[in-house]
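Shown here: the complex without one of its protein chains, the others still in place.
Naming follows writing order (A and B), and every chain is counted from residue 1.
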Amino acid sequence: MLEADRLHLWRGERHVLRAVSVAVRAGEAVHLAGPNGAGKTTLLRTLAGFLWPEEGSIRWCGRPIAADPDGYAGATAYLGHDNGLKADLTAGENLHYLTRIRRPADDAELAAMLSRVGLAGRAEAPLRTLSAGQRRRVAMARVALSGAPLWLLDEPFTNLDVAAVGILTGLITDHVDAGGLAVFTAHSEVPLGGRTRRLALA
Amino acid sequence: MSGARDPVSLPSAAARVFGRECRLGVRRVGELLQPVTFFLMVTTLFPLALSPEPSLMRNIAPGVVWVGALLSSLLSLEGLFRADLDDGTLEQLVLAGQPLAGLVAAKVLAHWLLVGVPLVLAAPLAASSLSVPAAALPVLMLGLALGTGVIVFVGAVGAALTLAGRRGSVLLSLLVLPLVMPVLIFGARATDEAVRGDSAAGGLWLLLAMLILAVTLAPLAVAAAVRICLE
Partner (left out) sequence: MATWTWFHRLASPPHVYRISGAFLPWLALFTALFIGYGFYGGLVLAPPDYQQKDAFRIIYVHAPSAWLSMLAYVTVAVAAAVGLIWRMKVAHAVAASAAPIGASFTFLALLTGSLWGKPMWGTWWTWDARLTSELILLFLYLGYLALRGAFDDRARADQASAVLAIVGVVNIPIIHFSVVWWNSLHQGSTVMKLARPSMPGSMLWPLLSSLLGFTLLFAALLCVRLRAEIIDRERTASWLRPIVGAA
């Protein structure tokens, strides 16, 4: 389980996080809500270990994440504003490299995930030929293939069509039902049902 | 569930990173040829600026070839992490759950292969046109192979450090040039001795020592710099 306790973080002169606390249990998704500039992305990047809070602690399974950053990173899958994919590689190659630096996975598993996100048969397509929405779906497949128990997703629903939102909620639901954890930011309500807890940042 | 199931060992993760870099390099082969083209152009400048007289050329050739190789491999470093930062793959590298220094080392190693090998192969062409005797070419190529390694690894630190700042094309060279001046000294000296028919072993051993130091220490600094730029 993930516990962030009374985080404070300054960006230059701006006090972005003021005593923010989050706790996420296994089998739970947390929706970070709040207006622009409330620190949603900052909090997510702090939870991902990119930013160091000036005060407060982040614990994963009871241990401070600073004690074993690589181990914590291995338990985390992060989807940022950028997809983390290479435009010069095909969808299949992107998944191949990004998944297998984390865990062994066979080709059938990669292909199955691609068809799950609605891109069956597009494995050989260079990423630059895919639309923005299709690329986002490849990035989701990458998160789902990571095998990481903790998903940190920054605005995963933005600019997705209805079908893609359905695919994404399906992936998150399955992950959470299997005992996974998810923290995501979103402007609007998301159709995730009772598994989601909403946390509003002011 | 405290971590990912069945994690991958660092060597095989690093091999994936290396493989990806090589594949990306092959996809953008035109970009890959830019440093070596620049190198050949720079070495052409000197006979034009001075005189093509063979004895003069032979005297300055080691310095010219080494300065050209130094500058062209430095210029190639500007984009080393920039694309990865822009498309978010740098974040994925940091969050791979592997020691970051190991993964960036694999990435820099691939860059060395992609940029260094064409330079080493083009060097005899440039050197012969500057009246360097054929007997000195093996030493030149070996020296360049080692020296470009040092330049690429030390330069990668500068490339990672300049990522988060305002973009400035000269800044990277400003940071890295003083750090790699010993490479120029040892490399040009070894080549010069080979041109004169003396033993070039001293300079080459010193280059090898620097390479070992750079390969072991620079990735730690690169990893620290990458984390800083993502903050």
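Couple of notes before you dig in:
Note that a contact is a pair of C-beta atoms (placed from the backbone, for glycine too) under 8 Å apart; a residue touches a chain by one contact, two chains touch by 3 or more.
All figures in this text were calculated on a predicted structure; none of them were measured in a lab.
By the touch rule given at the top, the unshown chain touches A, B in the complete complex.
Of the candidate positions B:A110, B:L144 or B:V157, contact with the hidden chain is made by B:V157. Among the residues A:E13, A:D106, A:E124 or A:D161, only A:E13 touches the chain that is left out of the figure.
When the full complex is taken into account, the listed residue touching the unshown chain is B:L174, out of B:A135, B:L174 or B:A201. Within the entire complex, the positions of chain B that touch the omitted partner chain are 154, 157-158, 161-162, 164-166, 168, 171, 174-175, 177-179, 181-182, 185-186, 189, 206, 210, 213, 217-218, 221, 224-225, 228-229, 231. Seen from chain A, the chain kept out of the figure touches residues 11-13, 52.
Convention: only the chains that are shown with their structure count from here on.
Against chain B, in their complex, chain A makes its touches with residues 26, 48-52, 60-61, 70-71, 73-78, 80-89, 93, 97-98, 100-104, 142, 146-149, 179-180. On chain B, the positions that touch chain A within their shared complex are 1-8, 12-13, 16-17, 19-20, 23-24, 27-28, 86-89, 91-92, 94-100, 103, 227, 230-231.
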